[in-house]
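Read the structure below first, then the notes.
For this view, one protein chain was removed and the others were kept in their places.
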Amino acid sequence: MLVSVYRYNPETDLKPSMRDYQIEIPGGKDLMVLDVLAMVKEQDDSVAYRRSCREGVCGSDGMNINGVNGLACITPLSDVVKNDKLVLRPLPGLPVVRDLVVDMSIFYKQYERIEPYLQNDDPVPAIERLQSPEDRAKLDGLYECILCACCSTNCPSFWWNPEKFVGPAGLLQAYRFLADSRDTHTDERLANLEDPFSVFRCRGIMNCVAVCPKGLNPTKAIGHIREMLMERGA
Amino acid sequence: MGMKNMQVSSVTNFGRSGLSDWLIQRVSAVILLLYIVCHSAIILSTPEMSYAQWRELFAGTTMRIFSLLTLLALCAHAWIGMWTVATDYLTRRMMGSKATLVRLVFLVGCIAVLAIYFIWCVIILWSV
Amino acid sequence: MANIRTMTFDGVIVGGGGSGLRAALELSQSGYKTAVISKVFPTRSHTVSAQGGITCAIASTEPDDDWRWHMYDTVKGSDYIGDQDAIEYMCSEGPQAVFELEHMGLPFSRNEDGRIYQRPFGGQSREYGKGGQAARTCAAADRTGHALLHTLYQANLKNNTVFFNEWYAVDLVKNQHGHVVGLIAICIEDGEVVFIKSKATVLATGGAGRIYASTTNALINTGDGIGMAMRAGVPQQDMEMWQFHPTGIYGAGTLITEGSRGEGGYLVNKDGERFMERYAPNAKDLAGRDVVARSMVLEILEGRGVGPDADHVLLKLDHLGEKVLNDKLPGILELSRTFAHVDPVKEPIPVVPTCHYMMGGIPTNIHGQALGQNPDGTDYVIEGLYACGEAACVSVHGANRLGGNSLLDLVVFGRASGIYIEKMLSSGIEQQEASDSDLELGLSRLDKLNQSSSGEKVADLRKELQVIMQNHFGVFRKGDFMREGIQKLQAMRERIENPHLQDKSNAFNTARVEALELQNLFEVAEATAIAAEGREESRGAHARDDFTERDDDNWLCHSMFFPDTKTLGKRKVNFAPKTVPTFEPMIRTY
Partner (left out) sequence: MKPTTKNDRPVNLDLSTIKLPLAAITSISHRISGVIMFAGIGILLWMLELSLSSEAGFNRLHELLTSPLVTFVVWGVLSALAYHLIAGVKHLLMDAGIGETKEGAPRGATIVIIASLITILALGVWLWV
């Protein structure tokens, strides 16, 4: 199989380029893209990419696979490869540190901006804070985010305004804390999101939903945030 | 960290907030939609409309108010849309340091066009 | 100072997983200048993969639960070589540590009364083994590790911990007095090498499951802290004790939580027989992990395995119904569909025992202080060095860890290390100095790699090492076969210390990191091999064909591997808990 990899080393290259590798794919098993990348690295150890858990829960190996963002470790070749060609490029829209490794600082900054931690001003109880199973269920589909950035780097609004638009991943977490019955800072959180960019740059394109490897729905969460903002405004 | 309480704002945004922009965009869209549906229905149900009928349609007070309201909705809708377009593409990120000036000129241009549209349309409607 | 930049902190934590983040949180909350060095962005650490939960007697699902019962289970689970003072500390402090996590926002699953949901796990009992199965594992669906790690990272953000993400710790810096004064680290992004000086250095680098060819561990689990400690002469405890998790997905090695059996799933052989009923008549599929894993291998060896090669068994979950599986085990559904191409709602999952957890590691006391051993067998504290989490051996897991105890271990002892270091810092300990020659250990290792012009490929060497470990030091072990393995390993040392690094660039050079990781893997592997060959008995996870019985007369003790001499010694187990009577060794049945 032909594997075409986006290569860029700041020490030697002025510009990125695509380099092709011929990889013999063993039969009998549907390999994951990450397995193929490991084979490429055996051929050429200068190929840089991130990876860790290799089972889709750590979020390290988000990349653009044949034009679509996804996690290399849980994307089987059978899902993405047609015509025996695999094209691997870094996540779109973020500065490339080297090869498939992007600089995620702006993505993390947007995550930090929504104050991604529980804030509760009530006195701390001796045991846990109680939460009904129904209230806990509101966090399902939100807390599972692995911060892989597949969604935000597939979002045109985030491409154009990564400094101002929180992006789908950050907003999903913003809503995770807005929805938590244990958090008491709802009003402050909403006040920080009311400007024309942070939330409202979302145009409902739903590219985030299309690629989330965990099947989460940031667009819906953003809709809920808007509802809360409206209730607060009314 | 440093950006924790970073507020995002923009001087060229006329609305109070993203929320009001968003609401205005929706409300104006509904008004525009109603106006277009109304007129389409009238035009389609009157295949051989005469000049008199056409003029009559715009001369009524109700329609005049409706038209004016739609005009306002149109200007607001277009402004918010164009402002969004400008702040997406005419940015420092896309075109470097000259972006601010380009965007400003573009937005002033948009305002001028919308002002012309508004005045022109009022003249048209009131000359009926 | 040797031409490299020096940065100074009150405390430096190596590793951004659960234990490292918990230790860092304790320190940064109290206002000390704290840095976390992590080779990956913290939420990519292996804690994120933990599924089933955190075992702790918070008495929610069973209101009369008692931490002493948990302690009994843990001592028994350890096959009696867990230190009882440490187990006592973990089980009694546990509830507080878990409540703190909840207060930080961890999204635990809930019972109807609003308290934290607890599920049954293997090796859990009520009333000191006499009251039947307990339900003691606090869970956030089957994504507890993910929820825990993200919560801890968030809490650190809130408390302004300084993060050096994607920095790789190369070696400890130890001065002539034997004090650890910091470490040499390399910024992966631009290749800069830095001396990070600190009054307290905490190794929270996790496990090293990647010494085996088949493991549930992340690719980053290369025992970096263990390797660093061993090169600095720190002995390692109980390195022969490797847990093979009963349910790794066949072929892929990804983990299926014990919680799946806790919720009512069970193992079957090719005849569809629930074979655990024969091996553990009472606890059945919820016996200790070592017991279940061995039973599975026996089934396979006796020809009752499943598949064309009869080399695995099946985990049946479909009888639990779609709703339970969706509510309680959603992650398992995902993993099975992706990696086994099986839908557990309809079909059983092919599973096989897979290397999962390192019970051994850097010996520490309950404050996380790393320990060395005097010639007379007594302990001494290695000044400036701490360890917690999987890298440490406190030891609360002894010869076999109970499910859900690793997450508890890492929060309790991460927290304990932080508390103790905070105490030391506030009592005014001085920053110890290092001379240029003390930095040599790390710098020369880097230089050697950077100057390599011949040698073998890292990927090839790593594969070879993993195959040796898999074949010679697996679930069942045998003396002559292990000695053969040790010889093979010894023949590899020279080659592993001199691999060929083709790519010598500075920007995000993962080849360099992998070469350094390989050297750590090798140190761990060798310690494992020598300790495994040396312990002439079967206990917990360590099962020998040539010494099939537990030998309390000679081996009711920890093994100590001394890296300088590559020899094996012994260390006493602590049988003196402070508030409860000693749990005396008994025959271990489930």
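Which chain is which? They are A, B and C, in the order written, and residues in each are numbered from 1.
Please note the rule applied: a contact is a pair of C-beta atoms (placed from the backbone, for glycine too) under 8 Å apart; a residue touches a chain by one contact, two chains touch by 3 or more.
Quick caveat, the model's predicted, so the values are computed rather than measured.
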| item | value |
| --- | --- |
| For subunit B, residues in touch with the removed chain | 26, 29-30, 32-33, 36, 51, 54-55, 58, 74, 78, 81-82, 85, 110, 113, 117, 120-121, 124, 127-128 |
| Absent-chain interface as seen on subunit A, which is shown | 6, 8, 10-11, 14-16, 64, 66-68, 87, 89-97, 102-103, 154, 156, 159, 203-207, 209-210, 215, 217, 219-220, 223, 226 |
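Here is the rule we use: only the chains that are shown with their structure count from here on.
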| item | value |
| --- | --- |
| Distance between the centres, which are taken as Cα means, of subunit C and subunit A, whole angstrom | 28 |
| Computed distance of Cα centres, subunit B from subunit A, in Å | 35 |
| Residue list for subunit C, restricted to those that touch at least two other chains | 157 |
| Subunit A residues counted as touching two or more neighbouring chains | 112, 115 |
| Subunit A-touching residues of subunit C, taken from the complex the two chains share | 40-41, 43-46, 48-49, 58, 60, 98-99, 102-105, 107-116, 140, 143, 146-147, 150-151, 154-155, 157-158, 189, 218-220, 251-252, 254-255, 331, 334-335, 338-339, 341, 457-459, 501-503, 505-511, 514 |
| Subunit C partner contacts - residues on subunit A that touch it in the complex | 9-12, 29-30, 38, 41-42, 45-46, 48-60, 74, 76, 97-99, 101, 104, 108, 112, 115-118, 120, 124, 126-133, 135-136, 139, 143-144, 146-147, 177, 180, 182-183 |
| Complex interface listing, subunit B residues touching subunit A | 1, 3-10, 13, 15, 17-23, 84, 87-89, 91, 93-94 |
